[in-house]
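Every protein chain but one is kept in place in this view of the complex.
Entry: subunit A
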Amino acid sequence: MKENASQTPAIELINVSRRFVSPTGKSLTALRDFNMVVEPGEFVAVVGPTGCGKSTTLNLVTGLARPSAGEVRLMGGPVNGIDPRVGFVFQTDALFPWRNVIDNVMAGPLFRGKSHAEATRSARDWLARVGLSRFEQHYPHQLSGGMRKRVSLAQTFINEPEILLMDEPFSALDVQTRTVMHEELLRLWAERKASVIFVTHDLEEAVALADKVYVLTAGPATVKSVYPINLPRPRVVADIRYEPRFIEYCRTIWEDLRDEVEMSYRRASQAA
């Protein structure tokens, strides 16, 4: 059993489909025959045209939504409701605006029944790691976008998730801040090696961060191709983008993705 456990994938989506049925009875297929495997400690990036079903995929893994067909497995077991091993970083701000920074970070441990003192201790620790110790008592609206994102990271990481899902977490940030956040994310991830699914629109971001890049088709989403990224770690995100192999990866994947993006735009304009 023990040896087996190390081989069980952290996340498995097996022939998953997801249909949305509108109140008028019309159905829309967002995912069809979707297969994905994430090994323990692996960093997977997912790129695909807008509206193809990337967020839907993540929602299935969290347990917030159920597949219409197929199976989602976490660490070898089926998903029943929200799994405590999962952490999720949202695209938009999901911080609680009425709580100051430290209370936001403490939320997870307190929800999970830790004592106040213990929660405070580890919240301080995490705020130090994301470099926000001086802002403990600030409210979210008093922080910059990049700082708020770091609070979100601390809020998610404090629960020590084994499975980390990120839905375009940095897309609202400017380019410099984004690079800083990439470094920070890789550093935090390297400490504990969670299994990550990172959804993004930004191909360079995907290649710079991930071990594997999944390219999805225009909706309904299926996996079009999977590219292993064999760039050495630890990576310096600010420099990696000038390496020839990085550029090569980006070009190859973009060739593949472009068709889908064009198809998605064509469809959207036809519908309009």
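Brief remarks follow.
Note that a contact is a pair of C-beta atoms (placed from the backbone, for glycine too) under 8 Å apart; a residue touches a chain by one contact, two chains touch by 3 or more; residues count from 1.
In the analysis below, contacts and distances are computed from a predicted model.
Look at the chain that isn't drawn here: its UniProt entry, checked against "C-type cytochrome", "Acyl-CoA dehydrogenase/oxidase C-terminal domain-containing protein", "ABC transporter permease" or "Nitrite/sulfite reductase", names it "ABC transporter permease". The residue from A:43, A:88, A:198 or A:214 that touches the chain not shown here is A:88.
Counting the whole complex, the residues of subunit A in touch with the unshown chain are 62, 64, 82, 84, 86-88, 90, 92-100, 107-108, 111-112, 139, 141-142, 155-156, 159.
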